[in-house]
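Note that one protein chain of the assembly has been removed; the remaining protein chains are unaltered in position.
Read from first to last, the chains carry the letters A, B and C; within each, the first residue is number 1.
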Amino acid sequence: MNSFGYRLRLTTFGESHGAGIGCVLDGVPAGLKIDETFIQSDLDRRKPKSDRVGSTKRNESDRAQILSGVFEGVCTGAPIAIFIANENAKSGDYDELRDVFRPGHADFSWFAKYGVRDHRGGGRSSARESAARVGAGAIAKLILNEIGAKVQSGVLAIGDVWGEKLDFNYAQTSPIFALDRYREAEQIAAIEAARNDGDSIGATVKILASGIPAGLGEPLYGKLDAKLAEALMGINAVKAVEIGAGTRAAALRGSQNNDQIGSSGFLTDNAGGILGGVSAGTPIYATISFKPTPSIHKTQKTVDIRANEREISIKGRHDSCVGVRGGVVCEAMTALVLADALLANLGSKTAHIKAIYGDKK
Amino acid sequence: MNSFGYRLRLTTFGESHGAGIGCVLDGVPAGLKIDETFIQSDLDRRKPKSDRVGSTKRNESDRAQILSGVFEGVCTGAPIAIFIANENAKSGDYDELRDVFRPGHADFSWFAKYGVRDHRGGGRSSARESAARVGAGAIAKLILNEIGAKVQSGVLAIGDVWGEKLDFNYAQTSPIFALDRYREAEQIAAIEAARNDGDSIGATVKILASGIPAGLGEPLYGKLDAKLAEALMGINAVKAVEIGAGTRAAALRGSQNNDQIGSSGFLTDNAGGILGGVSAGTPIYATISFKPTPSIHKTQKTVDIRANEREISIKGRHDSCVGVRGGVVCEAMTALVLADALLANLGSKTAHIKAIYGDKK
Amino acid sequence: MNSFGYRLRLTTFGESHGAGIGCVLDGVPAGLKIDETFIQSDLDRRKPKSDRVGSTKRNESDRAQILSGVFEGVCTGAPIAIFIANENAKSGDYDELRDVFRPGHADFSWFAKYGVRDHRGGGRSSARESAARVGAGAIAKLILNEIGAKVQSGVLAIGDVWGEKLDFNYAQTSPIFALDRYREAEQIAAIEAARNDGDSIGATVKILASGIPAGLGEPLYGKLDAKLAEALMGINAVKAVEIGAGTRAAALRGSQNNDQIGSSGFLTDNAGGILGGVSAGTPIYATISFKPTPSIHKTQKTVDIRANEREISIKGRHDSCVGVRGGVVCEAMTALVLADALLANLGSKTAHIKAIYGDKK
Partner (left out) sequence: MNSFGYRLRLTTFGESHGAGIGCVLDGVPAGLKIDETFIQSDLDRRKPKSDRVGSTKRNESDRAQILSGVFEGVCTGAPIAIFIANENAKSGDYDELRDVFRPGHADFSWFAKYGVRDHRGGGRSSARESAARVGAGAIAKLILNEIGAKVQSGVLAIGDVWGEKLDFNYAQTSPIFALDRYREAEQIAAIEAARNDGDSIGATVKILASGIPAGLGEPLYGKLDAKLAEALMGINAVKAVEIGAGTRAAALRGSQNNDQIGSSGFLTDNAGGILGGVSAGTPIYATISFKPTPSIHKTQKTVDIRANEREISIKGRHDSCVGVRGGVVCEAMTALVLADALLANLGSKTAHIKAIYGDKK
């Protein structure tokens, strides 16, 4: 319920306005060097910043404290627990939301489920929980790095302003993680226009994984694309996941969509690097659609927990485009899925058993 | 790996040209009446038929045999095993594919994973396995029926011929499960044109679940939308899954996308019936993009297992639009996810415990 | 619920008097040669036989049919399904038990759970289900055989007639799988005395696994001894599981119980080959206590489903000492646990990752 993954297993805990956010990452191979600076740098990319366009003004240092599993800089095979204290929660901002369901938020449905609410900042449903995902995802990247694989992300579109010339390295330094430097200004303008209107805006993110060997993913109910879809759709505000050509593939004919094969590899890449749910050895890519942040200043109709009609204008401090920082979370979840698949694939052939334990037959 | 679900758990087995296809469905509540006629009718909808436009000509009766778990027409709480014998496998059709990787198929990536191939009809990777999903999905529907909920599906688009006036009841009787009766003829023509060219074509499917109570889905890593995405993306040939407004949500502003709430319920439905990963009590809908069937008669470039370049024209008997019958599989997977969520939600509140075991405190 | 294991996962189905008993074994490494003769020979050891002392007279051929996962004699990595038809069920024997709870059986508690009963031969709760375990266990042994490891079992005691000179090879050919050939006659006599009295008798079984490398078992909640305890206690009629010195260890001092270590290995073996839940590289052994078969001809007090007092004398055909054939099931479950641990251990170190995928760092 609050855990994800099979062989590399993430469990998270914490709320927006409680003591903090944390996670336990289990199944990390012993001997892995745990580079805390690297973990922190990923957390810093996700972190709310006053100078990050589209980001909330909540000021959190998001300092990760490793509580277990690492001894003298190396993973011992024990579970790695990470804790990130909440420092800048302003619960008072939420007092008037105590009994009201915010449109587009988890409030209504979670209350139906649990009958109890931690209304402060959305409680457990807050996007703040994604800090735990990013911390764990950084460790997953360290695992992938052992075989020279990596995961990158960037913003493809803000609203209907689409990037065309995609550059994942550029995205790293862009204030909105834009993939297309030539559309970045227009995309920033779209965010600011929404914010100025007391509104928010959606975004489309792309992720790219390279160096992933062929053969990862477990047929038929642990397919790599299915696991990516689960991981990405499970991120707050995501409404669509496309692998490779995605929705466009449905409009094509087989002769257009099939990636034919030559002696030096696939001639095209509509599949997004996954065939039959298993990695094909080519770059893996996916496209993720984020809805606009549901918290807006504009007045909206809603009801309270006694079903009385109400009007609300949400104050608080919110991202005006949750997809911007959401891309970093997509990257983390992708890394977790791929590192998990890497480990789960061990033992898929008898050759693996003999390579590790010796051939004694 | 070959299992799906948490509290209602499906395990499937079997290959396209082996003894048959089967499944074990575990966690079905005792006392449920198992209507074998209903199960068979769902299998018959998925079944390849010579008169089904877009379907393979392989002639299988797809007769489900219940091997266990049912006594005097009622589920005993024991696992229900279903077996569907293969009757019309023509393995000879595949002899020339023994060493060759078909473009767009699982052949290359699965061989990288396992180093062994059952090349006959795609072996385990064949869409024939979906018969097991449909059989199990029918039982999931019987569970949902206990609380008056149901799942329907239909074809929204064939290639780029989109339906507009959607009618899920009409789709049931349409030869291509078309949702829009006024576009059905044009959609059929698109399939036939592809087939006449020795080609295939993609399709877009929509699923609709109604009567689902609010509160289903497990935050944060068992979210209902994430589980639907996993289940649907895991179906052969699916390349995109959208919940509610899907990719369109990314182009909107918050004030456009948020579903405001009145005293009689939500005023719009962009969320697709799911908020914060939990059902909101409104109809749940999703859109699924199927790539065109990869098996085509047209000549394609490929390689064999020794990396020699080859050309192939795939003979065999194949669906020219895998999305047509794929919709029935989407329906089954959706039913499995929802029935699983229904059961998993039991115990979410202490009130459930007291309702079942009595309040002894 | 009806599945067992993590990386090597067994799912079983079927009832005593239904169509048959079956299983799906998932996670078998591709490339493993599946020796059907070997599988059948293990099933034959468990099989009820008229000349097996202590066995029921029910005459079943227990012929295993492999339905999937094997192509040209080799596992493809797909799940292996096995089906064993019921041939000699005499449901009429159970008509008078339709409404009555047999003492010592699952009848009362399962009816409380499900409210529905397949009373014929105990339905799903019948020891006949163990045929599926034995079939799957034989495949687990084939996996262990890849690294030269094996599992054996034998009967240590019948009632209070204990063996002393233990010989696991002798046990294979003994009609009661006796470990001590010098006590075998006395042990057989104890069974026959019980049977002649219309009664049954308990037994104690020992299992031994050799060739298991050090390092298997997952701390702290997948410990090898904990998983063995679960697997063995889950066998019908088992009431105690002891690892190594077992209950005797509780009476010792640390200086007596600790296995000291020399340069050529451990100097004693009280631990039973497992330390801290992880294999130590020495032989693993455990002791399992089977209660006497609850089905006896002697008259017993009981109630029916309407809580009326009743007296019953159980007819049917039953083992008079369920522990005799139970040892073969212990062997199978032990093999499943160990093969699972062997696979799950892959990836415990970064060295494994580099050995399989290459060191690209």
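Criterion: contacts are C-beta pairs under 8 Å (C-beta built on N, C-alpha and C of every residue); 3 or more make two chains touch, one makes a residue touch a chain.
Predicted, not measured: the structure shown is a model, and the values here were computed from it.
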* Among the options A:48, A:69, A:103 or A:202, which residue touches the chain absent from this view? -> A:69
* Can you work out which residue in C:71, C:94 or C:110 touches the chain that's missing from view? => C:110
* Absent-chain contact - pick from C:71, C:101, C:168 or C:357 -> C:101
* In chain B, positions touching the absent partner -> 7, 27, 29-32, 77-78, 143, 145-148, 211, 213, 219, 342-343, 346-361
* Structure fact -> Per the touch rule stated above, chain A touches the missing chain via residues 1-3, 9, 11-15, 18-20, 22, 24, 26-27, 30-31, 65, 67-69, 71, 74-81, 83, 110, 113-118, 123-124
* To do: Go through chain C and note every residue touching the omitted chain.
  => 1-4, 10, 12, 101, 103-110, 112-115, 124-125, 129, 157, 159-160, 194, 197, 199-204, 213-223, 225-234, 236, 239-247, 249-263, 267, 270-272, 274-281, 289-296, 298, 300-303, 307-309, 323, 345, 348-349, 351
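Rule of thumb we're sticking to: only the chains that are shown with their structure count from here on.
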* Structure fact -> The distance between the C-alpha centres of chain B and chain C, rounded to whole Å, is 37
* Asked: Which whole number of Å gives the spacing of the CA centres of chain A and chain C?
  -> 44
* To do: Calculate how many whole Å lie between the centre of chain A and the centre of chain B, each centre taken as the average of the chain's C-alpha atoms.
  => 26
* **Touching two or more other chains - residues of chain C** => 27, 30-31, 77-78
